[in-house]
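Apart from one protein chain that is not included, each protein chain of the complex appears where it belongs.
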Amino acid sequence: MLHTVNKSPFGNNTLETCIRFAAPGDPILLIEDGVYAVQAANRFASLIETILKTNPLFALQPDLTARGISMIASGVTTVDYEGFVELVEQHRVNSWL
Amino acid sequence: MLHTVNKSPFGNNTLETCIRFAAPGDPILLIEDGVYAVQAANRFASLIETILKTNPLFALQPDLTARGISMIASGVTTVDYEGFVELVEQHRVNSWL
Amino acid sequence: MNIGILVKEGPYNHQASDTAYMFAVAAIKRGHRVDAVFLYNDGVLNVTKLMDPPQDDRHISSRWAQFSLKHNTRIYACVVASKRRGISDDIVIEGADITGLGTFTEIATRNDRLLTFG
Amino acid sequence: MNIGILVKEGPYNHQASDTAYMFAVAAIKRGHRVDAVFLYNDGVLNVTKLMDPPQDDRHISSRWAQFSLKHNTRIYACVVASKRRGISDDIVIEGADITGLGTFTEIATRNDRLLTFG
Amino acid sequence: MHVLRHAPHGTIYSYEGVEMILIMATYEQDISVVFIGDGVYALKKGQDTSAIGTKGFAKTFKAFDGYDVEKLYVDQLSLEERGLREDDLVVDIEVVSSGKIGELMHEQDVIIHH
Partner (left out) sequence: MHVLRHAPHGTIYSYEGVEMILIMATYEQDISVVFIGDGVYALKKGQDTSAIGTKGFAKTFKAFDGYDVEKLYVDQLSLEERGLREDDLVVDIEVVSSGKIGELMHEQDVIIHH
């Protein structure tokens, strides 16, 4: 099951809630303000590291580019909208809002 | 200066941000979903205690009643809408959203 | 006291407009004047007369229209924010005007207090 | 694949509608069918034809209207949510209908995937 | 599966979520409802919205049974963090762990967050 998270982790607890319920191995895709979570060297660096031990983590490149985020945490995969669609082909979707 | 906070502290960091910038002695009024912060025995009990050492804390009674919150942290004062107006008479307002 | 109010969220979806209304009623009760309510962001949606909520619910735009009439409080919706969201003169309640942010600047400066609900 | 989309926030104020649109375009590109877009909560505001954003900005409701026509994707706005927010048949774009949640139930069940943007 | 995660009254998400659940139930969908985070507040006993002027809906949960919406789950940690216990809630409801809710989610074809 693919989980999407679209809220900034600084203002909102959506990412942390999502992680608490996602099964190990479930891919998590960060979109919109959700992508701020994976900017390198921010306060969530260690959380991102922990997530990556159990779950593949993706971030939507167009949203990263829009926000000027070029340095991202290592281990995170970027995808474009078609890559988003590919993930949806492979998994049912759980959109955390 | 009167600070108002209208977001639940569980999903959102508005209360914590407000406190970081409020001057000692400034009254803080919790309204709407903000009143969840002062329900007795919740995760924010010690934060509320800490705030009360420096700032008077108010909660809007109609919002507490709407949410079924009858037990609130000791030291917190409840006001109705007219009490809200009274606080506004005494202070300029900083509405944290 | 003279009071200005800024509402930044839409009706029903957020409590902001309800709290602003209840506050305004209480302010009048305590002898103050509510000079104007300015609507910004999704707040502009508060004045569409096309809203038609279930009968047992409050009618938010009518309530503002009545408040405006009774207490001579002008309701303003920001023109740029309104255009983005499809609020035009044709569908706006009595007592409300679509106007520029210059009007808001005046409201913010001429009143003793400005409160924001959002 | 057949895909249903649910949009729960209004245009411009939230990116939800933009992301839904970009996703829908990419899904078509990869050979899928976007069966329907259902609008709930403030999402219903996405289909007002009265919106009139600045010229250099995207026009969200027209964009959905064109997408609907080109890809035979129906756009539906929930009737109860629409009534609360002043969205009525008179102001809705071509390609969109105001309908009940029964329609959404069908969309959620008949498609291979349901995505929510909000 | 419907997931209620927003507090009631401050925003409409839980309320319109419940409206959606009741309609979908009339179409004989097999529906489960999960309360997570501030969503658990929707179930709190003793809510009375008359003084804020909005429409309350806590009573609606009691009608769920009549619509055959019987698979209700509330997240234990979310209750605990809020100092709430089972008998603070308007309906009898299964209090379960995050792990259990995660498992239930994994079985779903469609999940809608409100």
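The first chain written gets the first letter, and so on, giving A, B, C, D and E; residue counts start at 1 in each chain.
One rule holds in what follows: a contact is a pair of C-beta atoms (placed from the backbone, for glycine too) under 8 Å apart; a residue touches a chain by one contact, two chains touch by 3 or more.
Model, not experiment: these values are computed from the prediction.
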item	value
Neighbouring displayed chains - absent chain, whole complex	A, B, C, D
Sole residue of C:24, C:47, C:81 or C:96 that reaches the chain not shown, by the stated touch rule	C:81
Residues of chain B (touch criterion as defined above) contacting the omitted chain	1, 13, 17, 20-23, 92-97
Chain D residues touching the omitted chain (full complex)	12-15, 18-19, 21-22, 54, 56-58
For chain C, residues in touch with the removed chain	6, 8, 40-41, 80-81, 100-102, 104-105, 108-109, 114, 116, 118
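Going forward, only the chains that are shown with their structure count from here on.
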item	value
Set of chains adjacent to chain A and to chain E	B, D
Steps in the shortest chain-to-chain touch route ending at chain E and beginning at chain B	1
Most remote chain, CA-based centroid, reference being chain C	A
Most distant chain from chain D, judged by the mean position of its C-alpha atoms	B
Contact-richer chain pair [C-E vs A-D]	A-D
Where chain B and chain C are represented by their mean Cα positions, the distance between them in whole Å	24
Chain B residues counted as touching two or more neighbouring chains	6, 10-11, 32-33, 62, 80
Multi-chain contact residues (two or more partners), chain E	5, 9-12, 37, 52, 54, 110, 113
